[in-house]
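Working notes, beginning with the structure itself.
Left out: one protein chain. Kept in place: all the others.
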Amino acid sequence: MKTRSALLLGSLSAALVAFALTSPRVIAADKVDPVADAKAFRNFFFQKFPDVKHEDFVNGPYSMNADMKRQWQEKEEFPPYEFALDAGKEMFATPFKNGKTYADCFPNGGIGIRQDYPQFDAKEGKVVTLELALNRCREANGEAPYSYVKDEMASLTAYMAFTSRGKLMDIKIPDDPRALAAFENGKRYFYTRRGQMNFSCASCHVQSPGERIRAEILAPALGILNAMPIYRSEWSGMGTISRRFVTCNSQTRAVPLEPQSDEYRDVEYFLSYVANGLPIAGPGARP
Amino acid sequence: MTTTTGPVATRRLILQGAASVAMLGLGNLPFAATPARAAANDKYPEEAFKQKNEADAIKALYGKTAEPSDKVKLDAPEIAENGGVVPVSVTTTLDKVTSISFFVAENPFALAASYKIADGTIPGVANRLKMAKTSNLVAIVEADGKLYSATKEVKVTVGGCGG
Amino acid sequence: MASSIRVRATSNGDITEVQALIQHPMDTGLVKNPAGELIPAHYIQQLKFECNGKDVFVADWGTAVSKDPYVKFSFKGAKKGDDLKISWTDNKGGSDTTTAKIA
Partner (left out) sequence: MKRSLPLAMLLALGLAPSARAANEADYKAAYAAAEAASKEAAALRNQWTVTVSTMAAAKKAADGGDFDRATAAAQEAEALAKASIFQAASEKEAWKAMEIR
């Protein structure tokens, strides 16, 4: 009961805050303002969960429930993603048939750069995510691309995330109307209800983080991608951001889109940008 | 249904699978004459792992019954994060411990794991077990020839909102 | 291929704490694959830890041990630099063994 009333109080105060904020911004509603959006987004969670340390939000459900956090810390002593991490490290160093390696495709040899992705690519005019960049690197070197939802991609992104652990998310939105449009499109996707269940991402991850859907505790949307890719006991295997988006869609009975389609790239852009300043905690272990 | 087997479906498949195999298992139960209660020597306690319920499994493994004791400290979650990976550990202040075992009453086969503790090894173990559904988790410690037990209920259900 | 056994053995004073994570499917034989056939049982049955010629810890596992199994225990009587031999055998006759130095 206690959480119920806290939730009510939280959303009440959020509504008041939102109301106070909207009046001046109504005029500027059509102009996309990522900085203000990010600030409002973060404050919503900081006020809703005042006793959760800001950097702890990246631990998703574990920042919301002590018993789950204990189970998680126990697993973190020898985490199940250990194998994916080692496989990723080995794959990252193994040269392609043409002798080049992933290091040649990425700044700083691909080490410690996960916090800069997804990036807006001015040439292409679209958002490029880390998974997309990895496959483009493979194709540029004559190798077949990996599936976005299978283990190879998860191992590679696990290793790259590991090399960025602790660095703060640092997504940049250039003053380019197409980048602002991508951010807005991602935001729209995040709040749009879909599937027969008629849920949007926000229905679960904004309105009721910390609540249970059967055995699982819902993660707050703030910093929800910082620990990606994740080893999920549910899948007893690794999952990339693409796999998570696809399965989340099917849970609401919405037919998922193609992995790395524009909507997914844009919503990843939105979710990563609003989490700027929070640490990278990948690869993660989740229920 | 979604392209990959949804989490709900796999749970149902596990349960259906359990029923069919159980029938199969009964059919060809070897009635070998070897004494069921092989002492806790090196041999793999095949018989004990075949027992369905917890009481038979304990008898098959140790040949005696256990009495609850607060010297056996069993640590397991209230609600399992996921039935496939349940972190469980046991420690005990009893001495001359020779064996520690874990039983999940509601699993298709009750005995989950059994450890032989050599002298000089600290009597305690942590591992990750699978639990088919909400069940009593029983830890048994064999110390100086007598059995002591601790029991805790762990709630298990699937996650997610359906799909 | 790297060994399927990851082990961390750290000793402080006379007590050595051992953690092991083993890459193994641990199939129960009760689960059907998407095509509907039962995936045959394939699980580690026995896991042995040997140090200075003595079995310090032997695990007998059933089908209820999680995939990529993990186990943690401690024992006395070993010191830094000693060798800890770990070996497992599964119900299909598969096996693997590795030796780790106690750190």
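List of remarks:
Here the chain labels run A, B and C in written order, and each chain numbers its own residues starting at 1.
In the analysis below, a residue touches a chain if its C-beta (ideal position, glycine included) is under 8 Å from a C-beta of that chain, and two chains touch if they have at least 3 such contacts.
Since the model is a prediction, treat every value here as computed from it, not as a measurement.
Across the entire complex, the residue among A:73, A:98 or A:192 in touch with the chain not shown is A:192.
Among A:115, A:163, A:226 or A:250, the one in contact with the hidden chain is A:250. Annotation for chain A: contacts to the undisplayed chain at residues 14, 18, 21-22, 25, 37, 40-41, 44, 187-188, 191-196, 198, 200, 202-203, 206-207, 250, 253-255, 257, 263.
Note that in this section only the chains that are shown with their structure count from here on.
Note on chain placement: the centre of chain B and the centre of chain C lie 17 Å apart, centres being C-alpha means.
Mean C-alpha positions place chain A and chain C at a centre distance of 34 Å. Within chain C, contacts with two or more other chains are made by residues 67, 70, 72.
Under the contact definition stated at the top, the residues of chain B that touch 2 or more other chains are 4, 84-85, 89, 126, 128.
Put simply, chain C touches chain B in their complex at residues 15, 26, 28-32, 34, 38, 45-46, 54-67, 69-77. Residues of chain B that touch chain C in their complex: 4-5, 10, 13-14, 16-18, 20-21, 42, 44-45, 49, 84-86, 89, 104, 107-109, 111-118, 120-122, 124-131. On the chain A side of its complex with chain B, the touching residues are 67-68, 70-72, 74-75, 80, 197, 199, 204, 213-216, 233-234, 236, 247, 250-253, 256, 287.
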